[in-house]
Every structure is written in structure tokens, then in C-alpha cells.
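The structure follows.
For this view, one protein chain was removed and the others were kept in their places.
Order as written gives the chain letters A and B; numbering starts at 1 within each chain.
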Amino acid sequence: QEKISAVVIDGYPARALWVREFTDFFIPEVDKRLAETGNYQMEWQENYGGSIVKPRGVLEGIQLGLGDIGIVTTIFHSSKLPSQGIAGSTPFVSSDARAVAKAVDEIAREFPAMNNEFEAQNQVYLATGVVLDTYQIFCSSEVSSVADLEGKKIAGAGLNLRYLEGIKDAAGVRGGLTDFYNMVQTGLVDCAMLWPEAAATFKIAEVAPYMLQADLGAVNTKTVTVNAGYWSGLPDEVKDVLRAVAIDYRNHVASIAMDIAAASKAAYIEAGGTIVEVSAEDRAVWANSMPNIAQEWAETLNANGEQGTEMLSAYLAKLADAGFSGVRDWTAN
Amino acid sequence: MSPIEIGLISVVAIVFLIYSGVYIPVALGMVSFVSIWLMRDNFTLALNLLKIAVGDSAMEYSFATIPLFTFMGLIVSKAGLGRDIYAVMTMRFRKVKGGIGMATVGANAVFAAVTGSSIASASVFTKVSVPQMMAQDYNSRFAVGVVAGSSVLGMIIPPSAMLIIYSFVAEQSVGDMFLAGVIPGILLAIAYVAAIWFMGRFTPNFVGGRVVEDTEWMSAREIASKTLPTLFLITVVLGGIYTGWLTAVEAGAAGALVALIIAFFRRSMTPKAFWNALLETGHITAAILFLITAASIYSRMLGLAGLPNQLEDLLAGSSASFWTVMLLYVLLMLFLGTLLDTASIILIVVPLFLPLVEALDMSLIWFGIITVVGAEIGLLTPPLGISCFVIKSTIDDDRISLKDVFMGALPFAFVMLIVLFILIEFPILSLALI
């Protein structure tokens, strides 16, 4: 029996959902499957919460070999990993984390773009790890439709601030997840964009009791990768097990995310929150007044010599096959 | 070699190098570099560790608080705000035995809320307070001791560079750390005042001084003009953070702007002094953040060696009690405090103890207050006590030796230690405002 050591890194702490499931699901599952033949045994060393890298540093940490396997938070790296913006650039399509995770993962396997981007960072793509269920809008005062967002200050982070370009006079205010409660409470902003699980964690219902169910869509945020040098030194049997478990991990985490989202919505109502449904027409109006960020995304990839346009169509087709078609056709100009 | 052994050897090597006079960031960085190189037998990996740590350690939004609050503190010092508060305070405390000492503590506590460093407090109050106390026949050791002791308030009461540094190492919010420092800082100030009262009562010779009868009362207008600028600044900074209107970084920027406006209206600053304040802000920021960067190389090295995991396992297997860990921690800080500055102590001990604290399920914010107060005792202890050095070099009076400063500060260091144990026993004191 050969022993193989593996240093796993993430900058987020061990209590974060995807990290916890890496410890409780991914690792035992790999051990179990390797034990079936008994040829190899992994020796795991897990380093989370900034003990080797910070959240933003996982990509570089895997690249430089400070960790062998890592969970890269891709939204930090729009420049190095542009193709990872695929779900974020196609809002209003699907709020099902499982479907989005699967579609993104298949795109990664059918088109070379995602693999190429990670290869340039000296690492191998294993699977799309984590998908948030969907962003919603949480407001301090009563809102009954999307039109009520006009002229409001809305907190968000990253790509989702661009969704606000579809709302007249709405000002996006950049903030960290931990600041949103305060920002809404003090009136610094009128609303905040976050997903239900985060809303429950940070007790957003206390300050923003109106949730506009805009269903902006599930977004892929994390990817499990392996250092290229480490990968090439692994026996084929271990590689196969890692690949297979990565896909199971993807589905496992996505379905947990969906369960948590449902529970979080219930908790939000219980805490005194009101969920305001948004009609399909309203969502369509919003989506249609936005710039076509999906096209921008595809063109960026085309310019990099990748098949951006084809990837976009294929991705949306996969979601349509799974029963999710958007209120706006992002492939049309 | 086991990770624990590597960890221990590297700590010994770092302490040895630092005590021999090697620049602290260089000692931290080089020992970490060599440790990785030997441990993994991989020179490139060691270089890569340097690369990633230098690349992303300084790149932190909340670090902007360091230059901003430093700049604000320099401006308010130069604008004479400390002197004004002191003048108002002495008027109130004149008739009590040791009264000017109490006034110095009070003025320091207020001034601490607008400056982020103990050095600023020590140098400002050496100039305004020591000469007055000497003129009223106070014991010179007591006079400098009070200034040294109360200078540490500057880094416990927010804003504080040390709370910022801790919040980075332990990944806590700077705003929360600031709020956590308020009650412990006030508590320490009260403990100092009580200690002075006791000293005046039971060791009057150590205090000295005569009671002054010719009290001149200031007009309400004068009091207002001396206190309002500072109160306004405190309101902007702490109020902004407390209400959530401003992040700690924004509060720093707003505070710097307000301080500049105050200095401008009082016509108390030349363009040259303004430029110097900017230059010094840069120097201090670079020195602190380079130290933080090097410390992050060291803590990442410990992580790569697997030390945090080993410590957790060790703790799970043993039954180290809460007080065992805390006593060990305080002792280590006191030991390092003999020769190291506060920031270095925090950066060296926190990565070692963080896994233990997390395993014991203690609040990291409370732990931060313990760390900052414990590490600051070192400001007052020989042979290297920065606050005492600053006082000695500012005072320019050959009758007062460095030894006198240390001797005078000793009772105050002892009071700090007692307050530290109170803070350990009652976490609510640190956590009430959050």
C-alpha cells in the first residue's frame, strides 16, 4: 500500500459550508473508494482559514505549490479566470443551484476555455464546487415591484452590481457581506443584494423585512483544483477517484445549498420578513433594460481565442433542457 | 522533525535573532524562509512562500486605517489638542492629593480617543504634564510614571494601531475590535485613578506634590473652546463607526479631514509641519505593514509545517484548562514584552495561540483585547519599554534617569496586570458594546 500526502487549502474557515463538506464528505469519500482496492492511502493535511493562504490567495497558493488541492473562489479572479463568470453574466435564468452547477461543470468538460485558464495558473480543474442558490433584494421599506427600486441605494458586491444598471437611478454601493446589516440599518443603503442563506445568517430580516423575490439566478463561485505538478505525479487510480468524488461533491454541496435556501426563506418569514413575489413581466422588463453582460462575457472570451459565443449558447441550452429558460435571450444582441 | 519541533526551533531562532538586534521583519522572514527550505528540501517553494505573502498580505482594505489614524493622530498632536484637554482636566483635579496625576490619566483617556499610538500620548504629555508636576513638587518618578502608565491608553482606547493589527491576524472586524476596546480602556483609566488615590493615601512620599489653593477657574467659553474640537472629533470617528455610518477606514479618513480642518482654523500648523506629518505617516505605515507582512510569512510557514493542526490535536488529547492556557499566554507576553515592541508581540504570539483559542471556543474579540492589553505591559517594562524611552528622550532633564522612568512606571504596569486578569475573567467587559 502506497501512502500519498495531500495538502488541502482554503482561505475560508473550517465552519464555512463548502469547507465543512470537504472535510466531512469529499475526504472520507475518497478514502472509502481508495480502500476498496487498498492500493493507496491518502494522508490529508487540511489548512483552512488563512493558515497558509487568504481567500483571495488560494489560486496563487495552488499555482505555487503551497497547497496540492484547493477550493478557489473564482469571483475574485475575473481577469485570470474570465470564463468562470458564466452564471454571473446570465442572470434571470435559473435559481436552481444543482442545475447551474451541473451545466457549468459540463461546459468546463466540453469546451477547453475553463481548463485552459486554470492550466495557465499551473493547475488542473476538478469540478465546479459551489453555487449560491440565488441573489434576492432585501429592503428596509415596503416594496411591491421592481419599479419601487428606482432611485434607491442598493448594496451589493462584484458582478451583481451590474444588474442594477437595469434600474433607473438605482445606485450600487459596494460592501462586504458582514457590513450589509449595518448599511441597511443606518439608512446608508435602502436595500441589499444577497442570497437567503446569508440573509438568515446575518439576521437581515431585522432591518430589511421586505424581500423582493427577483430570482436573479444561481451563481457559480468556487472550483476545486489541483496543482498541475502534483496531479501529474498521482497514480491513475487516485486521479479517477478524485475526479469522480469531485462531481459527487459538486452535487452534494448544491443540494445542501438548496435545502438551506428553503429553510432560510422560512426563517426569514418567521423572523417577521415579507416575501414580495415579482411577476415574470417585471423580471423581463428589468432584464431587458440591462446591458447584455452575457454578450460582453462571450466577447471577452472570443477575444482570448476561446469559443465564448458557443459556450454561452451551449450553457443556456443545457439549462433550457433542464427546464429553465430565462426571461431574456442573452444570446440575442 | 515534527511540525511542533520545527515550530519551537523557529521561535527560538527568531527570538535569538531579534534579541541580537536583527530587524524584526527580517528575522521573521528569513527564519520562515529557511525553515520551509529545510523542511521541504525545496528552495523554490520557500521563495514562493515569500512571493505569495508579500503579494497579498499588505493588500487589505482595512489596513488603510493605519495610515489614516496615524495621520489624524499626528495632526491632532501638532494642533495642540492634548495640551488643551490637559488644561481643562487639571483645573478639575487640582485640590486632590495626586490630583494632577489623575488629571493626566483623564486627559490621556480622552486624547487616546483621537490618537492611535502610545508614542504620541507619551511625548505630548511628557511635555505638558511633567513640568507642571515637577513645579508643584511632585516626586519626579511619580510624574514620569503617570505619563508612562497612562500613555498605554492610547492603544487600548480606539482608534488603535494594535487593535487593527490584531483584527488582521485573527480576521476580526476592525470596527468590532475598536468598540471592544472602549470599556477596557475606561476601566484601566479608572484603575489608574484609583491607584493614584491609594498611593497618595498610603505612600504619600512616592507621590509628593503640594496642594494648590490658588485655583483659577476657566470661563465656560474657554472650556468649550478647549474641549469641543476633541469631542467633535471623537463623535465623528467613534460615532461614525458605532452607528455604522462609516467603516473604520472611512472613519479614519473623515477623522483626518476633521483634524486638518481644526488645525487650519486654529492656525496651529505650518505647511512644513503638514508635510512632515504626511512623511512620518508614510514611515510609520511602511514600518508596521512591512512587519505585518513578515509576520504573515512566519504564520504561513507554521501553517505549512502543520503546526496549527498538531496543536489542535494536542489540545484535544490533553485537558489543559482555561486558566492554564491563559496564564501561559500572559507569561509569554510578559517575557516577550521585556524586549519586543507591542506589534511584534501580537504578530508572534497570536498565530501560535489562535488554534488553541478556537478549540476552547472562546471569543476572538475578547482574546484580542487580552492580547493587546497584555502585550502593552511591555511598553512599561525594562530593558526595552518604548513608552519609557519616549519619555526619557522627550523630557530632556538630566535629573531624571531612564531608571527613574522605569521605576515610576512599575506600579502602573502592575495595575495593568491586575486589570488584565479582570478582563480575562469577565469577557463581558470586552464584548458588551458589540
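The rule is simple: a residue touches a chain if its C-beta (ideal position, glycine included) is under 8 Å from a C-beta of that chain, and two chains touch if they have at least 3 such contacts.
Keep this in mind: contacts and distances are computed from a predicted model.
Chemist: Looking at UniProt, which of "TRAP transporter small permease protein", "NADH-quinone oxidoreductase subunit F", "Multisubunit sodium/proton antiporter MrpG subunit" or "3-oxoacid CoA-transferase subunit B" names the chain that isn't shown?
Modeler: "TRAP transporter small permease protein"
Chemist: Of the residues listed, A:S78, A:N115 or A:T331, which one is in contact with the missing chain?
Modeler: A:S78
Chemist: Out of B:L74, B:V130, B:I262 or B:L429, which touches the unshown chain?
Modeler: Among B:L74, B:V130, B:I262 or B:L429, only B:L74 touches the chain that is not shown.
Chemist: With the missing chain put back, one of A:T23, A:N251, A:T300 or A:T331 would touch it. Which one?
Modeler: Only one of A:T23, A:N251, A:T300 or A:T331 touches the chain omitted from view, namely A:T300.
Chemist: Considering the whole complex, which of B:V12, B:M59 or B:I428 touches the chain not shown?
Modeler: Of the listed residues, the one touching the omitted chain is B:M59.
Chemist: Of the residues B:V152, B:M199, B:L233 or B:I386, I need the one that contacts the missing chain.
Modeler: B:I386
Chemist: Can you name the residues of subunit B that touch the chain not displayed here?
Modeler: Listed in rising order, the touching residues are 18-26, 29-30, 33, 47-48, 50-51, 54-55, 58-61, 63-64, 66-68, 71, 74, 77-78, 80, 119-120, 123-124, 127, 245-246, 249-250, 252-254, 256-257, 270, 272-273, 275-291, 293, 339-341, 343-344, 383-384, 386, 389-390, 392-394.
Chemist: Across the whole complex, list the residues on subunit A that are touched by the chain not included here.
Modeler: 78-80, 82, 151, 153, 158-159, 161-162, 171-174, 188, 291, 293, 296, 300
Just so it is clear, only the chains that are shown with their structure count from here on.
Chemist: Could you put a whole-Å number on the gap between the CA centroids of subunit A and subunit B?
Modeler: Going by mean C-alpha positions, subunit A sits 40 Å from subunit B.
Chemist: Provide the residue numbers of subunit A that touch subunit B in the complex, in ascending order.
Modeler: 7, 13, 45-47, 49-54, 56-57, 60-61, 64-66, 178-179, 182-183, 185-186, 188
Chemist: Under the touch definition given earlier, write down the residues of subunit B that touch subunit A in their complex.
Modeler: Residues 44-45, 48-49, 51-52, 55-56, 171, 173, 243-245, 247, 299-300, 302-304, 306, 308-309.
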